[in-house]
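A single protein chain has been omitted from the complex, and every remaining protein chain is retained in its original position.
The letters A and B name the chains in turn, as written, and every chain counts its residues from 1.
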Amino acid sequence: MGDPLAEHLGAVGLIDHHVHGYWLHTGSRRAFENGLNEANTDPLAAFDSAFDTQLGFAVRAHCAPLLGLPAHADAETYWAARSAVSDSELGQRFLRAAGVTDWLVDTGFGDGVSDLPTMAAGTGGRIHEVVRLEAVAEHAAAQPGDYAGAFDAELAQRCRGAVATKSILAYRGGLRGDLSEPTAGEVRAAAQRWRAEGGRRLTDRVLLRFGLHRALRLGKPLQFHIGFGDRDCDLDAANPLHLLSFLRQAGETPVMLLHCYPFEREAGYLAQAFNNVYLDGGLAINYLGARSAGFIARLLEMAPFRKILYSSDGFGPPELHYLGAALWRRGIHSVLAGFVRDHEWSPADAVRVVDLIAHENARRVYRLE
Amino acid sequence: MGDPLAEHLGAVGLIDHHVHGYWLHTGSRRAFENGLNEANTDPLAAFDSAFDTQLGFAVRAHCAPLLGLPAHADAETYWAARSAVSDSELGQRFLRAAGVTDWLVDTGFGDGVSDLPTMAAGTGGRIHEVVRLEAVAEHAAAQPGDYAGAFDAELAQRCRGAVATKSILAYRGGLRGDLSEPTAGEVRAAAQRWRAEGGRRLTDRVLLRFGLHRALRLGKPLQFHIGFGDRDCDLDAANPLHLLSFLRQAGETPVMLLHCYPFEREAGYLAQAFNNVYLDGGLAINYLGARSAGFIARLLEMAPFRKILYSSDGFGPPELHYLGAALWRRGIHSVLAGFVRDHEWSPADAVRVVDLIAHENARRVYRLE
Partner (left out) sequence: MGDPLAEHLGAVGLIDHHVHGYWLHTGSRRAFENGLNEANTDPLAAFDSAFDTQLGFAVRAHCAPLLGLPAHADAETYWAARSAVSDSELGQRFLRAAGVTDWLVDTGFGDGVSDLPTMAAGTGGRIHEVVRLEAVAEHAAAQPGDYAGAFDAELAQRCRGAVATKSILAYRGGLRGDLSEPTAGEVRAAAQRWRAEGGRRLTDRVLLRFGLHRALRLGKPLQFHIGFGDRDCDLDAANPLHLLSFLRQAGETPVMLLHCYPFEREAGYLAQAFNNVYLDGGLAINYLGARSAGFIARLLEMAPFRKILYSSDGFGPPELHYLGAALWRRGIHSVLAGFVRDHEWSPADAVRVVDLIAHENARRVYRLE
């Protein structure tokens, strides 16, 4: 309609290279609102409402029409309309509307959310698994015998059909400090200690480092939680610059920096500095709502365009799986149309970069199809 | 005039939740210019002029008309017109023009500036006191007997009519490091040491921590200087992320992060992560002048809209008390009108968020009226 870039963005299929399941049972409105706050681990205060945030406003602006409501319907109306639809129907409706051809699903944090078959059945998209390294470690701790061997066996088995691994080191002590490969003896000793303590929730640094280096050796892309997340993660310790020494040793295995806010410029620098480093805006795009275009623009600074990917990081309310795509399409349109208007980019360049970020980079790096 | 949001912003009454007195005696033009530089503790260099900054340009753009001059009057003309008006008249004229209904005045740094009765008499606004914790400590050090008891008595007495406490920990060693509550024995020993050294300018870490936890117990909002200030404060050590452990222990007492530049995105994250954390842009808005809209926009990223407040942090030249309000009204109009134009927000949402930040959030959290 006079704007080929907008038309292209309306139609382009996305690869959502980092996402989780959607809720099978939403529960109360309060539970829903807690699901719209990423950082807070307490229940929302009585005086507050997650609808009065950029994310809440974006849900009302972009998700309301999928419930048959006008854009910007108020919170009560939105909640009422949403409550009249089953969780299963909500999941399918929002995920289908995202225009995603491939979902790369991190199955490491899955209580109460859709599993892979459910996502496959409902959405029409292809499903690929991302294996969480800390879950592999916790499985290995529960096995008898050699820890390293158990880890390797489990990693190999889980990764047979998987496309990537993922580390939440940011939540298990942070990215700061030595991330070199431990020796076999150090791993044995650490595993013994950890098992003796019960072998639950891995925070042992030696074993975390071990897992990362096993993932490097595997060669499949290794995703890292970076920046914005819940407050159990010390945001300062999730700055990707702490990975510098690790990246200097990482060889050729692709390393994917996820979300990155408010360190997206540092992440972009790393994507320029290392042939194997990539980044996305992940869930920050959802949480920034009307402010997401500015963030998407900053992702397009130092990072080479063949190193930037799309993801929603949707978890819980299926609105997030859809909204990430809707906001990304709008935001990158606004940014690239500005570049074209200022004669800094050609219109054809803008379309080409959209394709790179929407799916080409992900298809190449994850070897999809 | 065709723009209901602009009309609303022109009329809405503000609560300036963190401000100081204005100068009773300006002195020379050089002294005035030094008053327009926050960070520098030396006199301005001979080659420089504080008029050649964003703040200086903003003073000429927005304050000149209140002196009967055209906008952008040059520095010499501005200074001449200002010098023809008494300090008392300047104070009243600029403060009245700010459209502020309530001033929450930090009285901890008050040499040469208006006291509470003067501000009350001149401005037509209600005056509320904010008590500086370090001043309470320094008073307690000068009392005989038990330090903790003297601190508690002084804090209780000063806070009877006050609405909040304030900490300038950022200037007394910074926010880094352990901020847990010290034991009674540690406090006793530290007080003894400090008193033996003369009991002036508190920098003892144990006693600073003690004061913070007493303020938490009091339950009135606790304001923290964050980020941008003068160079006696190590900017890096004023990053609000250093407060993470403290906030995890802070319970329900509201914690107000002031100014925040250039860490406003980190502060916004904390406001999402903790039910009791709030933020403002404070004096950074004045110092950013023509660039303040972008900063105001970043304050509207991760922070829930019920957690954002307005303040000028005006101190010294009464231009600052007015200019903070003028720039905030213009800046947030530009930001929110953009959201509405892009169909991300409804016009009614924009008006509602203006009211939250202008006065509703402050009224609720400080329990005004």
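Going forward, contacts are C-beta pairs under 8 Å (C-beta built on N, C-alpha and C of every residue); 3 or more make two chains touch, one makes a residue touch a chain.
All figures in this text were calculated on a predicted structure; none of them were measured in a lab.
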item: Option touching the unshown chain, where B:A31, B:V85 or B:A290 are the choices; value: B:A290
item: Contact with the hidden chain (one of B:L14, B:A58, B:M119 or B:V340); value: B:A58
item: Candidates A:A31, A:A297, A:V351 or A:L368 - the one touching the absent chain; value: A:A297
item: Residue, one of B:A11, B:A45 or B:A196, that touches the chain absent here; value: B:A45
item: On chain A, residues whose C-beta touches the chain left out of the figure; value: 239, 241-242, 244, 248, 265-266, 269-270, 272-276, 297-298, 300-302, 304-307, 339, 342-346, 348-349, 353, 356, 364
item: For chain B, residues in touch with the removed chain; value: 37-42, 44-45, 47-50, 52-54, 57-58, 61, 71-72, 228, 230-231, 234-236, 261-262, 287-291, 294, 330, 334
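In this section, only the chains that are shown with their structure count from here on.
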item: Angle (degrees, nearest 5) of the CA superposition of chain A onto chain B; value: 120
item: Mean-CA-position distance for chain B and chain A (Å); value: 37
